[in-house]
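One protein chain is absent from this view; the other protein chains keep their places.
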């Protein structure tokens, strides 16, 4: 068993990491920490009583390095890169769930803050397994993708070679409230979002450059991405509806199948996808339909799993040379 | 007081008509019917006990004509046109909430069924007050718009003159479950749609031609409309997110203001709109933001009111020469 | 028209007061304030744009007294009594929605804080119209009941004479989240309460003594009340399930009818009540069923209307000698 650590155990993605890793056949969760320390696991997550029992430390890189070979960082951006640098220097491999290593330096600094670990940024690999599998295998620092980019990129990347060059890609994304994290805000107050739906940060959300950059990275082509996220009254799950213009008519199901037929965690659907069929799993379900040269793609994931924690463990599986499906949730919460 | 009738009292839009008309200062609700008859108003709508009390008839055109000057038809399409023809011939004005008089003959027959009242179809006026007010005033047969076209058209029509000619208009619509009516179906089963969201009839929903046709009707220009409706886990309300390409950069708030500043039932918002602020009212709230020549518009209505019953009463107000805000709900259900 | 003021305009009950009073045929809303001032009505409640437009002051008793005859206080307890005292001394009648004047001095101080307006406490009348109508008519200070006591008392009071003397009254109450107010808390975070239900403050909620005291006040008898509130994943509405033991078998519907048949805002139901039929209204719907000498009563109200704001306006109607149904919402939000 490979000993692993989770830093950032108090939030939703931290909880999901604990749930997956404590059941994993090849990873042994040996170290758990929050930035502050001082709370037991049962206080942080009462649902784990009689399920998982282990101490929660105040995060400390040296202590991690003594016991763990891989660390999962479920920390806010900026905090994450400080910690990652220390871990890497001590020989611990890192799967970082924050935004800190996902972007090129200039893109990152334009949308987040000054980067304080430029050295490692260059070697970081983007952890979208279907497209970066080989690079992940050889890396020691994986930048786990954001939830919106995961769902969007898996839906649109197969079609990039077929798109009209100058037409924008429109992404209408709908996220469950858990995507906003545990922090209290007017937006996540039950009375605000129940029986409601609204766009937020339209056109200017910082996941848009993450999507555009990966298109460029993989296909060496620049596309305008107009990204509009919406908050919807569900706890869990994300649906991305993508609208594009094709250069030539294609059979979209065939395009998807060419890329994904053998992928263990992508399912091509012939009926529009829904989030209930993926909530609780690492699957990305994709549906596509064209009308002439206009293309509609619908892509669904669990925002906390495929959009964060289970994808992180898939990346760790790859990193370690394991079968990438090992210990990864596949059974949806349905009904 | 002008005596009015509601035919089709058992469904959600029928209930909303009863609620509005029984409080209206100039209309007197004198006749209420369902296709089948045989149930009291309290059986159909227990919430109306101690509020509204009147008999529910089995629908009969001759009986309507004896007591009412205007009839609101909240019937399924096809049933509606049979009934409307009989009423018009007896001198009763009709506000029809079905699809039967909304479209040109060929469009209608391509998407619904053979039309059995072609004579009146030609004189029907499309009941979107902001764009057809003068024609409504002179008509005796108003085709009340569908909920999706109402929200979509109010959002996009102001921009039609500014659009790139060949680019499609993408409409990502999200509707509450009441839009699917009272009929039981797997889709509207609580367990199916709670904590879920999915597209249905993507690209081929029959509200798309209704939208395209009105663009053509008002601007004599043909546009490709790619319309994808989604079902969301809310009872009431609709949000339409529209994605378009502009020919030139414009200030979208200015474009909206030019058309709507004085409209009593359109509100231009500087923050993204939500459905809670319009649920319970006849308002259409609109937000718009451009990024270069890409345009995002968000438009919110109450699907049963602005998308059906309250807009129908606005049309009747106009038909009768009343102030069109008379008796129309403006107070949202918030919180 | 009688000029009235609302102090505490920013919360949910303040919003409902504005909605009701701005449409009321005999009250004119002339003064609106919050504790802090400094925000426009549209900022506080964007849904009121193009509906109600008036300034929001920083609350000042002298200013109220200059323009209004009646003031509605939608303030936190303790703040309310300070303000009420000042208003009463200046000749303004007060309908107080807080807890400050609902209880006897000792009960209040045991469950809230030291009382700072004992002088007026003695003359305050409990604003449950069905049982205190005559006293309200003659008063100048009405203590509007809490939402839980309103639903509970209307359900159980008719049965007090029939109860087994020593058996406790068990109240299992379920409240929508708006009852917890606008303040952010972990409990009202969407992710916490969506798809969830739980009891809070079981057995020791401070609405229990309010209920017990009114039983004593009306029937001169002391009863043990075991009150357990639950939070449920709905925005609006409250259902109270009451469990009691009868001394003798009675026909519960008959008992209810004897008291309530002519009440405009109580509906006796022969099927179990639900909150959707009352949400948006001042109705209290009541159902009862006995099994031998065990009695189950189910009582439903809108927590913000019958449980707060619309009942407050009913009390003001009574105070002014108006028909108590004047301007009071009766149309439920259904569907």
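Letters A, B and C mark the chains as written, and numbering starts fresh at 1 in each.
In the analysis below, contacts are C-beta pairs under 8 Å (C-beta built on N, C-alpha and C of every residue); 3 or more make two chains touch, one makes a residue touch a chain.
These numbers were taken from a predicted model, which means no experiment stands behind them.
When the full complex is taken into account, the listed residue touching the unshown chain is B:233, out of B:149, B:233 or B:307. For the options B:177, B:268 or B:313, the residue in contact with the chain missing from this view is B:177. Chain A meets the missing chain through residues 12, 15, 19, 23, 45-47, 49-51, 178, 182, 195, 235-236, 264, 267, 269, 271, 276-278, 280-281, 283, 304, 330-335.
Annotation for chain C: contacts to the undisplayed chain at residues 167-168, 170, 172, 174, 191-192, 195-200, 202-204, 224, 226, 228, 230, 232-237, 239, 241, 243, 245, 272-276, 279, 287, 289-292, 294, 296, 298, 335.
Residues touching the missing chain, restricted to chain B, are 12, 177-178, 182, 184-186, 188-195, 233-235 (touch as defined at the top).
What we mean here is this: only the chains that are shown with their structure count from here on.
For the criterion of most C-beta pairs in contact, the winning chain pair is A-B.
Between chain A and chain B, two chains of identical sequence, the interface residue sets overlap for the most part, with shared numbers making up over half of the total. Overlaying chain A onto chain C using CA atoms gives a rotation of 180 degrees, to the nearest 5. With each centre defined as the average position of its C-alpha atoms, the distance from chain A to chain C rounds to 46 Å. The centroid of the Cα atoms in chain A and the matching centroid in chain B are 40 Å apart.
Shown for chain A are the residues in touch with two or more other chains, namely 191-192, 195, 233-235.
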